[in-house]
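Complex shown without one protein chain; remaining protein chains in place.
Entry: chain A
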Amino acid sequence: MAQKVLDVKDLSIDFDTLNGTVKAIRDVSFHLDKGETLALVGESGSGKSITVRTIMRLLADNETITNGTIDFEGKDILKESKKEMDKIRGGKIAMISQDPMTSLDPTMNIGNQVAEPLRVHEGMSKHKALEQAAEVLEEVGIPNARERMRDYPHQFSGGQRQRIVIAMAIIDNPDVLIADEPTTALDVTVQAQIIKLLKDLKDKIGTSIIFITHDLGVVANIADRVAVMYAGKIVEYGTVDDIFYNPQHPYTWGLLDSMPTLSMNSDRLNTIPGTPPNLINPPKGDAFYARNKYALKIDHEKQPPFFKVSDTHYAATWLLDKRAPKVTPPESIQKRQAEFKKRGEADHD
């Protein structure tokens, strides 16, 4: 079995708002293997960003961790001192943020910004750090990187800025790279370039990536494993094949079904009706109950546990209970599952 770099267990986070305490993350557990890319998928507000910000310990003042551990290199990140955290951040765990237009300091030239992690973590001289920054900038595909070291962020396009942010994140060879929707703010062609860059870099420096997105197309492209989040909980996780071809949770069905495909002959997009529940008073049972047309009565009353689908694949839905009635998933999902079966049989031959 692959070595775990990061192990998140039973993480729960509350945050205080004027309307009351929001239970934003509820008993989230997942792990990250060495060298793999794990995608965290879910709609806005499902808690993806808060989860990874907790790994970086970059929580806002009104957020409290109520339970859980995050094991990294044999130590619990949640118990590290401020000083230790400064060492981990940007050195061993680095982050790429969502909006490249606002993620760079507008008043500092990019050379200095990219070199900063080396200065902080390796105590490198300014000259040497800048030299290395130029190399990394070239590596991430900034043309004429050397001449542009003294330019400021506003002199670069959005895609280039995201490359600079990536350069900043990888310059100190982190063990874990957290990419928080790194392509959401970019247009589609640039998206593809950035994804390719991330994949290349991952192979090159052997880092593990947690990739947050709500774009399933991107997931298929980059991830090894996928965890689907809904209303502050993980509802299903497995390999990319598990999730794309053999999804079990009705929420995952809904997500996949709302992805447009070329063969679609209707000009309407499928959507999941309704909105996520208010997490100030999270529902007693399955949070997806209200929007789930396959919901069972028990979904309303009791949280579903994780049911094992295969060694790599788990889903939290009562539909997987032995006593549950058989339901027929949407047509597109059936097609996916049929293909999955076919593949499985091919593997056995």
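Operating definition for what follows: a contact is a pair of C-beta atoms (placed from the backbone, for glycine too) under 8 Å apart; a residue touches a chain by one contact, two chains touch by 3 or more; residues count from 1.
In the analysis below, contacts and distances are computed from a predicted model.
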item: Name under which UniProt lists the unshown chain, selected from "Glycyl-radical enzyme activating protein", "1,2-phenylacetyl-CoA epoxidase subunit A", "Biotin carboxyl carrier protein of acetyl-CoA carboxylase" or "ABC transporter permease subunit"; value: "ABC transporter permease subunit"
item: Touching residue (missing chain; options A:Val5, A:Ala39, A:Ile70 or A:Met95); value: A:Met95
item: Identified contact with the non-displayed chain, of A:Asp105, A:Glu135, A:Asp200 or A:Glu301; value: A:Asp105
item: Per the touch definition above, residue among A:Lys87, A:Lys204 or A:His300 touching the missing chain; value: A:Lys87
item: Hidden-chain contact residue, picked from the options A:Ala24, A:Met168 or A:Ile212; value: A:Met168
item: Selected residue (touches chain absent from view) among A:Ile65, A:Val120, A:Ala220 or A:Leu320; value: A:Val120
item: Positions on chain A contacted by the hidden chain, ascending; value: 56, 58, 61, 82, 86-91, 94-95, 97-99, 102-109, 116-117, 120-121, 151-152, 154-155, 165, 168
